[in-house]
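Only one protein chain is missing from this complex, and each of the others stays in its spot.
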């Protein structure tokens, strides 16, 4: 414990000395650095801050130093996060490579794959997207059709993937592809890394109800993929994907707190948009909904901490399995509550009649509907809890 | 319409002249007259009132006069109910024979069965209970095991029935029995009338969480039942039961308003048990729950009227199919709300520290749990809506 | 019988359903949105609706109206809600026409109602001054002048405020900001000097505006009803509006729900139609129950306008509160049950989702109406 205290002091001091003042301000979406061939820094300070963190190994502090990390423990990594939050330090880089593929490669990748991809991720050289869902596959990931045929030293990949986040700006995609068409659903699937510069890869953006196009559909037209890009064993991609899903769900359940937009939180919004009398919100209905939400988030927050403490203590509980469900449902409830609090100012879409933060809040509300769908719908989460935690009998495959 | 107005005046005048003053006061449970060999009147006035209504044919006004009814239309019957409510006239008699078996016999019974049973019901000579559920059968009525073997001129009935209301005080029971053990579930079931005085019939009360024992388990040990007691065709008892269930569900969804106990309603209870300030309930949470409940009951009440108007107009809608579900769930919510309003005075069970109406309210709360279970659970109701109204695909038998 | 439609009303329902699906499908709203249409609705559509008699649907035949009553209006509004048809139906044919019916003198009615019924003249109600519905919170003033009044103040969330020909402005002639006494209702030309209109672009791609009044002079003939006594009819006007918007919302709920049930019957996952999954079945069945309850509430509330106006306040608050909750439930479930495709702009469910959130704010959210219902019940 004393070591951790010392470490915290070191972190605090280093951040104080190395994080430029401009990188301690709230960030707009367009100021984020996502790396890759299309990535650019919003300012020289942003570049400086990224490079310092990269050189320190703190982009991915828990990764081995050999791949650009700093060999730190989970507790130490958490301290870095906490100390960054204290000074409102911006995240120097964002990306699915860092959050999802990296941890999976550390577990399942070959030495060559680690060498090739991990440091490139930490250095911001490659930006990754995920190719799991297909048009029509929805929650039923195992039903996927995109196929990779063995043609000797290469696979020939044909098919398409949907919900590929910002695929039009990415360099690489990690995909689930069917390698054995005769095997039963979850068998016969492999995990493949594909360079999006390869001939035959193309993307089209999908417009969402929020008015934005964060997602694409990505098409593969007889794309040649070297066999060395297979992660894990042939036909056993499901295991890799499952390990990776855990990271995705964790991410989804935490995503709200990292929101880069100028979005209000309910408690603050209440002070701006609701009438108070004698220190109390006059509107009883909204006051009741607000306290329900605050209590729920209090409980969710404590449960986040609990899962962390349990991990350290080596205790297994059901808590991690509920986080995606409760976290994303709470985020959706938060958006709905914000709109209710803001009244007719909560439904602005564009133009000067609304402030930027009002419009951002409304649009984030529209986006919030994706949270209980992407990365495993709430229904799937409940199925999983029923099966894996409660061990209830399974009737058929649903 | 004018005829109905005249009829209403006739009813009003007749009731005014014939309903004794003592029969216009709220009734305690023990004052109800249920007929049968164990039935007795709480007072001479009660007997007089019953006999007058019986002679008028208004115990079952829609039944043919030949069987003790008055040949009236549904609209006329409704007017009698409404006018009785206006002067708080007590129901002269209660009973499942009147509410459930009678209508079924009118539709499916033989002339001999109608002659034998209908007038006896109207005259208060026989009290009936229902034998559908069996230990273990629950919502799955079709799985029943109680069997009736054909032994020539009689059936030999062996098995047991559960949730037989006050079977220990009844004269007759109408039962679903299995007459073809090889047929598929719903086939091979017949509808049988059994005299509870017959040798081999016995009953045991079941104590409920309300502390009462309204229900029994009824046992049949090789009971000989004459074949003339079969209602409808052999092995087609399911149709009779289904027709009868409609009456039961209608009854369950209306039961709250007929409660004979000294039970509070939420709105009144609020005035007695909650603090008001400037005409408003101070406790915002309970005020919010109260208005939710009042609005829900307002909507449920209007829907009751709608189903009636639709029936008159010959219009079919989904409304009747939702009434059992929404009606019983609302009754349960009402009891829960009453307890919350009454605070620590809402959890009294016996003794002088609580008023009788407080204790009645708490015990009715405990009974209210049966409402969303008996007569088809809420889950079954939702299944039925999904299947019959929404026509959603059925996966297996659930 | 008020809780079933009569034959005439059922015929109107069929007619309206065909009309809107042919002339104003959801696709039409998408086009208005994508083209940033200046009017915000198709004037051609409105002319066609007027020819059907719907611009004057609640007006007596003497004024060129169709005199279908509020139940008839509800039928048309519900069908227009099913396709999210953008038109002045609510702002002009309901609020505008009702204001004149409730408060106008003979001269005003003669002058304006025929033009409203023919669709030539459109009105908009300029009431709100804050982002939550607070009908007595009126700071806009109307000072008396030699031959009329001068109006100063700011209004927001004025539905159709940027396109209506005339504005019905609620202003204060005396009293404090939250008093019911001292309110008056005035007719003001949108093009009058001192009126400045800012169109607002909202999530529902429909039409609303913020409007400022700076020394706007109007004639004394443009006062509706008694000066300072507008509250006596304003509540009735708002209750009509609440019931009418609730009727339109019923259309959103039904359409979203039916599309979702259809999807449940078509979409396969894990080798089965998702509509066979019991958890979704129960949620759908629960929605059906809520719809049935709301159906009864709406029929009673609409008929009460013409038949039992003394029940209006309670029924209007019941209807608006219940429909607010119903559209929230059905639109949220529609998106969730459609899964990934539900959050794409290509699917029309998103249009219902966004329109629902705006409609919830029109003339009172759920909390407003729960509070009002409780007060009317004496607690």
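So that you can tell them apart, the chains are marked A, B and C in the order they are listed, and the count of residues begins at 1 in each.
In this section, contacts are C-beta pairs under 8 Å (C-beta built on N, C-alpha and C of every residue); 3 or more make two chains touch, one makes a residue touch a chain.
Note that the structure is predicted; figures quoted are calculated from it, not measured.
K.L.:
Could you tell me which of the visible chains the hidden chain touches?
P.N.:
The chain that is not shown is in contact with A, B, C.
K.L.:
Just to verify: which one of B:15, B:240 or B:382 makes contact with the chain not shown?
P.N.:
Final answer for the missing-chain contact: B:382.
K.L.:
Sort through B:26, B:74 or B:343 and give me the one touching the missing partner chain.
P.N.:
B:343
K.L.:
Using the document's contact rule, name the residues of chain C that touch the chain not shown here.
P.N.:
277-282
K.L.:
Can you list, in ascending order, the chain A residues touching the missing chain?
P.N.:
Touching the missing chain: residues 267, 270-271, 276, 279-281, 287-288, 290-292, 294-296, 298-300, 302-303, 305-306, 309-310, 312-313, 315, 317-319, 322, 325-326, 379, 381-383, 385-386, 389-395, 398.
K.L.:
Touching the absent chain: which residues on chain B qualify?
P.N.:
Here the touching residues of chain B are 133, 138-140, 143, 162-163, 206-211, 273-274, 283-286, 336, 339-340, 342-354, 362, 365-367, 369-370, 372-374, 377-379, 382, 396-398.
Rule of thumb we're sticking to: only the chains that are shown with their structure count from here on.
K.L.:
Specify the chain most distant from chain B by Cα centroid.
P.N.:
With centres defined by C-alpha atoms, farthest from chain B sits A.
K.L.:
Which chain is in the middle, if each chain's centre is the mean of its C-alpha atoms?
P.N.:
Taking the mean of all protein C-alpha atoms as reference, the closest chain is C.
K.L.:
Measure off the straight-line distance from the CA centroid of chain A to the CA centroid of chain C, and report it in whole Å.
P.N.:
Computed value for the inter-centroid distance: 41 Å.
K.L.:
When the centre of a chain is set as the mean of its C-alpha atoms, what distance in Å lies between chain A and chain B?
P.N.:
Those two chain centres are 56 Å apart.
K.L.:
Among the residues of chain B, which ones contact at least 2 other chains?
P.N.:
In chain B, residues 287-288, 395, 398 touch at least two other chains, as defined above.
K.L.:
Residues of chain C touching 2+ other chains?
P.N.:
272, 276-277, 370-371
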